[in-house]
Structures are given as C-alpha cells and as structure tokens.
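The complex is shown incomplete by one protein chain, all other protein chains being positioned as in the whole.
Labels A and B are assigned to the chains in the order they are written; within every chain, residues are numbered from 1.
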Amino acid sequence: MAEIRCPMCSTMNQEAAEVCSNCQARLTPLVADLPPSEQHDSGAEGRTPPQSDANGGNDDWLANIRADAAMGSGVEDHAAEPEEADDAAPDWLGRLREADSSIEEGPPSDKIPDWMGDFIAAGDEATEEEVPEWLSRVRERREAQTEEQPESDEGEDWITRLREDTPDEQPAGLEDLKPSPDDDESIEKPAPQALDLDPPPDLPDTQVPQDDLAGEQVIPSQEAGDIAPSVDSVVDDSPPAMQEPISPDEEVEWFPAPDERELQEAEELLHVPALLDDETGDASAIELSDLNLDSIELPDWLGELKSETPPAAEDEGEGPDLAPATLPSWLEAMRPVDTFRSEIEIEAEEVLPVESAGPLAGLRGVLLAEPVVAMPRSASTAAARLEVTERQYAQGELLQRLVEEEEKEIPPAKAERRRLPLVRWGIAFVLLLAVILPFGFSQLGIEGYAFPSVVSRDLEPLINLISGIPTERPALVVFDYTPGYSGELDMVAGALLEHMVMRSLPIITVSTRPTGPPLAEGLLNKIAAGYGAVNGESYLHLGYLSGGPTAVQLFSIAPRSVVLTGYHLPDSLSEGSVWESPLLQGVQRLSDFNLVVVITAGTDTARTWVEQTHPWIGDTPLVMVLSAGAEPLVRPYFEASEPQVDGILTGLPAAVSYRQYSGLPLETGVQWDAFGMGMLAVELTLIAGGAYGVGLWLLRLRKRR
Amino acid sequence: MKIGTYLLWAAMAVGTGLIVLLGYFVQIDQIPADGLIRNIFELRLLIMRWAVLLAAVSLGIGLFNMFLVHWMKVSEQRTGWKYSAVLIVTFLVTLTLGLIFGPDSRVVLFLFNSIQLPVETSLSALLAVTLSMAGFRLVAQRKDLISLVFVGTALIVLIGSGPGLLSTENLFFGFFAGLRNWLAQVAAAGGARGILLGVALGSIVTGLRVLLAVDRPYGD
Partner (left out) sequence: MSEEAIGLIILLLFVGLLAFFVTIDRRRPATFRSIKGYDSLKGAIERAVEAGERVHLSLGTGSVIGTDSAPALAGLAILTSIAESTTMSDKPVVATTGDGAMAILAQDTLRSVYSEARALHRYSPISGRMLGPTPFSYVANLPILLASEDISVHVLAGSFGAEGALAADFGERQGAFVLAGTDDAQSQALLYATAEHPLIGEEIFAGGAYLNVGRVHRAGLRVQDAVRMIIIAGIVIGAILSLLGVSR
C-alpha cells in the first residue's frame, strides 16, 4: 500500500491516514476557503475557493469543496506542506484565478500538462470578444498541433476524463492531496466535475494529472488568463489528447495517477505564474482575500468565478504599496517545514510610526520588537514531540549521569598499600648488629680488631706540636660542628683535647654555631674530670659567635669587641666579663693565643677559619681536627708550599693512632671494634649491591640479544 | 612596592656591598690614620658588626616564623598537627626555661644532652644506613659505568681507611691504605679543587649579580 510522508516529521504514514501517526500533523490538507486570519502562506495553500457556480451542475463539485473547506480547521498545520492539498477544492483552480497574466513566472518547461492543453483548447472555443489575444494565439497553435478533441458536453466532468487516462499509481506529491478513506465527515468529497469556471462548451475535457510535479501544492492553473505568459512557452508542446470527463458519480479522485508521460510533463512544469497584480500591486495572491480579480483579464467562465470571490480582501482598505511576491508552487514546495508562521504586513512608510526614543528616534520603519518578537505563536502538537534517535538517547543519558555524578560525594580513594622497605630494614639490622656485637666480644671471647700499626706521616708533627706548645698562653679551640657529628668528632677531638689537658694547657673554647658551646662544655667536662681540670681554671668558654665568616674575621682582629659574655662561666666570673679571667690576660687578638684548633665536619667552616684568620693569626699554629670526609679539601692547605694549616687530624683511625703514640690511655677498644665491624658491614653491602647491579645488567643485556 | 622605595633598597644593598668588598682589597697597614679610606674602612667594620647583629636577629625571626607555621597548622588541624602541637609545647617550655635559668644552666644543658644530642646523633646514624642503602642500589638503578666506578672507589677507600674487610695487620691493608691515600689526596683532591674553582666562580658571579642589583632577593 502506498505511503504518505508526513511533511512535519517525515514519518511514513499510510496513504489513507489523515493525521500523522508520529506527530499528529495533518496529512490531508483542508480546503482553503478560510477567513484571512487563518490563511498563512499563499504559497502553501494558495487555493482559491471556487468563486461561482456559473455552470450549474459543473460547479456543484466546486461549491461542495468550498463548503467543506469552510468547515475545516487547523489549516495552519498544513499550510506549509507543499504536498498537502485540500482534499476538495482544486488548488490549481484557485491559482488560476489569482494568476496574473503579466507574471513572467511560469512553468519552467515548455511543455504543458495535458489538462492544461485541453483547457487551452477548450478555451479556444470561448467567445471571440472575450478571448484575449494571447489565448487566441495559443488556441491557434493548439489547433494546429493537437488532435481534434471531442467536444465536452456541458457539465461533463473533464477532470474525471483526465483521471481515467492517468495511471493508478499516484506520485508522492499528489498522494497527500487525495482524500483519505477516513475523511472528516464534514468535508465532502468533491465530485469530479468539470471546472467551475464555466468553460466554453467546446472546451475539451482535460484530465488533471495526479502528479502535480511531485510536490507542487498547486496544480497549474487551468485559467487561461493566468497562464498567459507561459502559454506561449508551452504551446509548442503537443497538447495531450483530451479525455472524457469524469462522471460526477465516480469517486472523487482529483488526481488520479498520471501516466509516465504526464508525469514527465508535469515535472517539467515546475511553477505556476506568480500571482502578482501589476495594476493594483496587491498583496500576494495566496491571500485569497487580497485577490483583485478585476485586474486580471479572465475568460468568461473564470470571470464568473471571480465574482464569487469573497469580498473580504477588498475591505482591507489600504494595502501596502508593494504587492508581496507570490512564490510559484515549485518554489513553495521547497519551503522548509515551519510550524510557526508569523504574519508580517508591510505598511506604507507614511503610516509607519515614528520612533520616539532611543538612538533611532525620529526614524520611521524601525522594527518594533513587540510585534515581531512577542508575536504570539501557537505551538503545534508536533513540536512537543521530539524524534530522538538511539544515539541521542544514549548521549542524553550520559549527560544526565555526568551531572548526577558531580553532586555525588566520591569516597576517598584508599591509599596505595606501601611496599615494606625490606631491603632497607635488612641493611639497618645488619649495621646495628655489627656495631652492637663488639660490646659482647669480651664475653664471647672474640678478639677484636688490632689497633693500627701504620702511623700516618701527618701524625708525628702534630704530636710534637702539641707536646711543645708553651702553657703560658691559652689555646683557642673552636667547636664548629653540630650535635649530629658529635659521635665521630668527640672521639677524634677527644684525643687531642685530652693531650692538651694532660699537659695543663689552658683551653679557651668558642663556636660559630649555637649548639657549639654545650658540646664544648660536655666534652671538656668529661675529659677534665679525669685530670682534675676545673672550669674557669683550666678551661673557659667564650660562647656563641654570631655572624659566620664576618664574625670570624672580627674575632681575629679584635676578639674582645666581638665576644662580650661567656658561656657557663664559673661563679667567680658570673658578674663580670669573661675577659676578666686570668686565663685571658694579655689576649687582645687572635695571634695572642698559643694555638688555634678548629674542630669541624664541614669543609666550608674549615676553609673559612683558614682564610679569614690568615691575615691576623701571625705565627700561631692552626690545627684542623676533621671528619674523614672533609680531609681531601683541607689537606691542600696543609700540604701547600706555604701551609696555612700546621696540623691535621682526621678520622677515628688517626685518633686511635694519636692515642697510641702520645701516651694517652687506650680506652677505645670497643669503639674500635664497633667501628671495624660497621665498616665490614658496609663493605659487604656495597659488594652485594655491586654484584646485584652488575648481574642485573648482564641479564638485561642477554635478554636484548 | 613603589619604584622609589625599591631604588632605595637597591642603593643601600649596592652601597654596603661595595664598601665591604673594597675593604678586602685594602690592607690595614696601608690605611693612614686619617682620611677617607680610613673612614671607609671603619665604616666597613661597622657594617660588618651590623651584619653579625642582624644574623642573630634573623635567627630569632626564623624561629618566630617556624612557630607561626606550626601554630597555624595546629589551629587549622591540618595533617600532622599533633606533631606541630608537640613542637610548640617543647619550644615554649625550652624557651621559658632558658629565659628563666639561662642558656647555660644545668636544666637547659640537661635538655640538650638528653634530647637534642641523641636525636641528632641518631639522625647521623640514619645517614649511615641511608648511604649504605644508596650504595647498594646505585648500580642497579643507574646502570652505567660511572656508578660502578663510584661504588668501587667507595669500597677501596673503606677498605683502606680502617679495619673491616681487612685488618690493619693484613698484608694487603697497606696496599689499600696507600691506594686510599692516593685516591683521597690526589684524585679526589684534584677533582674537589676543580669543583671548588667552579663553585668559586659561580659564587663570584652570584655575588656580583646581587651587588649590581640585578638579582634582588630582598624583593622589588
């Protein structure tokens, strides 16, 4: 069964359907015999209702159509559909009346449909005095070309005859024009009668082709006058044979399926003459009410129809100066589907209001927002329903899900389970075991590491230096290391300090770090306890020297001006200045000290003391007690041709050797064993790591090969 | 900051820097007792004393800044605020005790010897574990020849530095000790001197940028 495409949503519906199953749009247009307010686009409808019933029985069908159309409703739903057509009133008939002979637009093709040709031929038989010149020309040509057409009886239904000749299959465009089986009862099916235009008696019956150019809303008008400009272009075509008029009793099939030839010819006729009245310049001829038939030269039979034109259009009074253009049907068929149609009337400039405010004040013709923007529009039911594809639905769901997730509170992600640092723990355990184990060597009967037998060549000069220092003047000992390095440096410096205390050499301590003085007090207190040395008599603390290298230089130049108070002074000096101590008598500058010993773990501090004190130290020897790591950078000062450092003691092995060869008690056996065991553990760790890395490296090389 | 103020700070920084710097190129013996140079030299000493004073004051400002950071952490209860609370409490207690009894009192010395000294010594011990661990995975991580040389050198220096893998009485200990001395006093010292030279050059240029007010660490 043939299907009709819905003009709104393009859904395929059954041929007999009146409304679309999807969007409920009307598939079968209503007859355009409506009041002007309900008229929309003349191009869409453009159907002029039958004007008169001049031919008695021939006009009955047309009158019926008009009556039905007047009772119809919802015309604006179908107004834009080129496929829609009133199921009663012949669109082509309305356009015949509206067409202006002067309009240049016409069927694009030179061919004219058969029915038009028949009509033209029939029109030739009109009275001579009423036949315009152009029509007479057309008729002459037709007569020369066409076969003698059988005379049409008055009242003969030429449309019926046309229909008989057309094939059953209806083109898509005209399907919509056919009345559906479920017609509205109020709309009577038009009787297939002859034109209600009072055709001339000899007017051959023509058969209206079903397929009106595939989508044309208006059948090309058979009105001779309307098609005047285009007739000349089509007269060359051999007119088709006139058909027997269709009997009124037959089922109304206004547009039976045309044969292929008619279809082809119909397709070539893509437009009808524009309905523009040159004389009056009236509005678009699609507005039936605006039609001024008086200005159109019409044959008699059309003229009678014209007189029946509703006078509503004449009452409009002043119209716009410019007649709106009437779009041909083929162009109208291309109009996009639009549910909302606004009606805008262009008024004459004189009647246009003058803008009174704003930047456009004083101008006429300013577009008013209200009539355009705020124009009430009635939404069609079709607009309420959207055709949603599956993909769109899925995307819509995704969007909704995204929006919902934004509002959800995401639970905190669980922290990644950390891998246990087993290798680190293992190495730490090994090291810890290595340094703890020597404490049980004696219980276990294990002999520890032997003391170093090889003495460094740096050691002897240092021992001699300390041994030969006079004890009249004090020695300055700088504690420039942090508590973190006290584990090593206390042992290294302890040997030297113990030697100095053993010789009763007065010791003055100072530090450029805040934690230096307590470290000095702790170490000296421990050492002095073994020799009966007392704070304030054997040693004294100058305290913290703030300012870094600057302070070192200032101290070298004038120590009394830099250090004002001491640290942990004895009670005898608690109320006075540290410089009042007998130990510091005669000390005015750095060179007044017997010896300067710098205990530090950092190379920067060592270099600072070397470089900043050099101009002011004079002949006072400078000794460096260093951590093992600082030796490479300080040794150049010791080994230079003009050494700035007179003695160096680095690392625990050197300290143990110093004790060995200076006559100091060797109480570092356990520390020496712990030191050795720790070194062993580290060496084994490095060997294992190196072997592991090299093995891994070789494995990967193998894999690559 | 307005342009005028910025120029004032820059002028002060440049001026004091130039005075102190030029003082290093003038020997004291050559400075006459009177005269502009003497005055400049004495001004330099004055500026240096101010620097010493400012260094001590900046320590106090830094401690106050540290206190403020932890105070805000506690008040906002950010991650780890409990540790910050402990720090604030101990900070205030130590400060109070030091103000009351003095920084060289027995109480403060007890706190120093009982808390700070062991904690920092332990961190130093942790350093030994960290370096051992780093040495263990160095070759496996970097996979290059330099890493292998690095670990090998460390091994040689360790062996030659003291008892461990080889006792000091071992026959080969002397060889490793000599090798260690050569590495430390020749190779390492030479390389370290080169690094020191480069560092010195970088320090000079960095200082010049500050003296010429190109780098303005004191802000704009």
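Methods note: a contact is a pair of C-beta atoms (placed from the backbone, for glycine too) under 8 Å apart; a residue touches a chain by one contact, two chains touch by 3 or more.
Note that the coordinates shown come from a computational prediction; the quantities given were computed from them, not determined experimentally.
Taking the full assembly into account, the omitted chain touches A, B. Residue in contact with the omitted chain (choice from B:G15, B:G35, B:G178 or B:G198): B:G198. Between the chain not shown and the residues A:T28, A:T482 or A:T613, the one that touches is A:T482. Only one residue in the set B:L8, B:L46 or B:I61 touches the chain that does not appear here, and it is B:I61. Listed here are the chain B residues that touch the chain not shown: 1, 21, 24-27, 51-52, 54-55, 58-63, 65-66, 68-69, 72, 78-80, 83, 116, 119-120, 123-124, 126-127, 130-131, 133-135, 138, 150, 191-192, 194-199, 201-210, 212, 214-220. Annotation for chain A: contacts to the undisplayed chain at residues 421, 482-484, 513-515, 547-550, 601-604, 607-608, 629-630, 632-633.
Rule of thumb we're sticking to: only the chains that are shown with their structure count from here on.
Rounded to whole angstrom units, the spacing between the C-alpha centres of chain A and chain B is 51.
For chain A in complex with chain B, the touching residues are 423-424, 427-428, 431, 449-454, 482-487, 514-515, 517-519, 521-522, 541, 543, 546-548, 550-551, 553-554, 562, 567-569, 628, 631-633, 635-636, 639, 651-653, 672, 675-690, 692-694, 696-697, 700. Contacts from chain B toward chain A in the complex involve residues 45, 48-49, 51-53, 55-56, 59, 103-104, 109, 112-113, 116-117, 120-121, 123-125, 127-129, 132-133, 135-141, 143, 147-148, 151-152, 154-155, 158-159, 161-165, 167-169, 173-174, 177, 184-185, 188-189, 192-193, 196.
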